[in-house]
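This report concerns only the one structure given below.
Removed: one protein chain of the complex. Kept in place: all other protein chains.
Up next, chain A:
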Amino acid sequence: MNVAEKLVPVVCPWCSVGCRFYAVSVNGYIRRIEFDYDHPTVNRGKLCPKGVASYQFINSSKRLKKPLKRVGEKGEGKFEEISWDEAYRIIAEKIKEIKETYGPEAIAFLGSEKITLEENYLVHKLSKAIGTNHLDFPGRYCQYSNSPARMAVFGSAPATNPFEDVAKAELIVIWGHNPAETAPVFFGQYIEKALDNGAEMVVIDPRATRGHKYASMHLKPYPGTDLAIALALLNVVISEELYDREFVQERTTGFEELKEAVKDYTPEWAEKISGVPAEDIRKVARLIATKRTALLVNEGMNQHVNGFEMAVALANLIAITGNIGKEGVWSGVFPGAQCGFCAAMSGIAPNKLPTGKLVTDEAARAELERLWGFKIPDWVGFDLTTMIREAGNKIRMMYIVAGNIAKSAPNSGWVREQLKKLDFLVVQDIFLTETAKYADIVLPAAAWFEKTGTAISAERRVQRTYKAAEAPGEAKPDWLIIVELAKELGLGEYFKYEHPDEILREINSVIPVFKGATPEYLAEHPEGCFFPCTEPGEGTKVLFKKGFKTADGKAHLQPVKWREPPEMPDEEYPLWLTNFREVGHWHTGTMTFESPSLEKRWPEEYVMINPKDAEKYGIRSGDLVKVETRRGSILVRAEVTEHVREGVIAMPWHWNVNFLTLDVIHEKTKMAELKAVAARVRKVEE
């Protein structure tokens, strides 16, 4: 028997910092991990608890091992095992039937931020080959405020600088972000290094986050009202003439309109709305305008209906203070999953082609049709929330790859009812998730360490991860499932792939920003390259040094108006409910709940209540309380703590909080309200 240990270089499957380590693999099983200090890795060998425990879930006995066909009611979770051939046959027949009855526009696809670049690319290609543009991914609820806003202002959304520039910043602004828990390695290796170098830190959050003890200022707005603070910052920077004159003059347009738009948004006005002292807002504005700033924002800003306006305001602020296009500054999107960019950059969106161009762009479509060899639909499809809304109506079938929308989408009680209305649902995943329980056919997929592929981190670093373990039972990598299904559908000629390398080579020729990220280059350079990497080589580390990606190369400053959150506390529901992430869990917990070391330390959900509110409602730490909004209620334990401001309650989101959130969406970005809804809380007698 061969028991030789193999060291397989892998990229961590959780957040988007892009940590690398070795999986020590013995005969197709991961025995342990080894820290990787040898290469110029982003994590310098360090790992967070999720990273250290990252292979536990793949050995869970609950892994899907064979394709399943539903025998019980939708949502009940009763299935029988079938063969792959039968599963492909049923799916292909159903797709043909629905296409004939309703047309291809009745079919919707979801890609995922949890699968590789190659796999997302294939999901995209398959959806277009079937003839539908109803294509999205759960990242819709992630960066879809910040990303379109930065597209509008700078012409490009991703992070402007590598992480090492964060360590060189003079001011770290952490706004609606909790990197000490969501990205501990990034916090320890870059933010703490900046603090060592004498940087100042400002936190803007209704909660005291883990990193808060390093901050010199902590602004605590009510959830969803920080747009007022952003507007007031713009107002102060402009009225006190603190902006970077030269930069504004040479590299931006629309300054006068912006000046006009924010002239009434004084810090005093913002104080009334957000509850943050005007003087603090002034101080922060002066700091941002005078120091090299790393502005770290995340879901606290993104997951609001007014998040788009907020993100535009911040992009304006970055531009007018000149905190862009140079060393020692940082701003950009920070995906919550290891492969957010894998979905976004392969064009997983209702209006995009993988090349990054719009589906409505005839020339771009013709070019892609030439490359791919089949006709591409020209209409703009539905976003995720609209898909759910149209389930059973315009959308008859959904094909979900590695997404758990029955738990991650807002107002999940409603989402589950909508999923029942579909004629046919296919879910491809590694566990029988809440969403998979509503599926007609469930396909067992290989997990992250069981396949080779490309991952892209938050700093635009493109890295290769390699197969370290065998998938259990008959589970297969997502790319292979798509290829085989395509063959069953008679589309085999467009999906002739035997290995992910072949898919990546096609991506090199189709997606311009990845032209230089060839399988050969990435194999030789484990540290990867920064996209856009148009030639094999390091790629582009700092963006916008000279021009922006807009048509005229200038940053387009946009006037921004105050917009209220769609639901505000009232007499009936007097509190703001917001949510947050825990260091030991990831997204809907599909994988981390199957990891004993993590589950043991972060066992259950709870609600954080300020002592003043707790006294008002007669609640003590450990009490069982009912948290209620207009959508539903859940029972949780209370934790009375100073770490959440008065008037606000906060819950970790990995469990059930989305039964309480709101499916109202922004008209342009389609972002829902996931972080600021009106709620009430009362003690439940035991």
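We take it that a contact is a pair of C-beta atoms (placed from the backbone, for glycine too) under 8 Å apart; a residue touches a chain by one contact, two chains touch by 3 or more; residues count from 1.
The rule is simple: contacts and distances are computed from a predicted model.
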Among "Pyruvate ferredoxin oxidoreductase beta subunit", "Formate dehydrogenase", "CRISPR-associated endoribonuclease Cas2" or "Monovalent cation/H+ antiporter subunit D family protein", find the name that the UniProt record gives to the complex chain excluded from display. "Formate dehydrogenase"
Among A:K6, A:K65, A:R210 or A:K326, single out the residue that touches the unshown chain. A:R210
Of A:T253, A:S597 or A:S633, the residue touching the omitted chain is A:S597
Where the complex has a chain not shown, which of A:P184, A:P566 or A:P652 is the residue touching it? A:P184
Answer key for A:G45, A:P377 or A:G413 versus the chain not shown reads A:G45
Would you write out the residues of chain A that touch the absent chain, in ascending order? 32-33, 35, 43, 45-49, 51-53, 180-181, 184-185, 187-189, 192, 208, 210-213, 583-584, 597-598, 601, 641-643
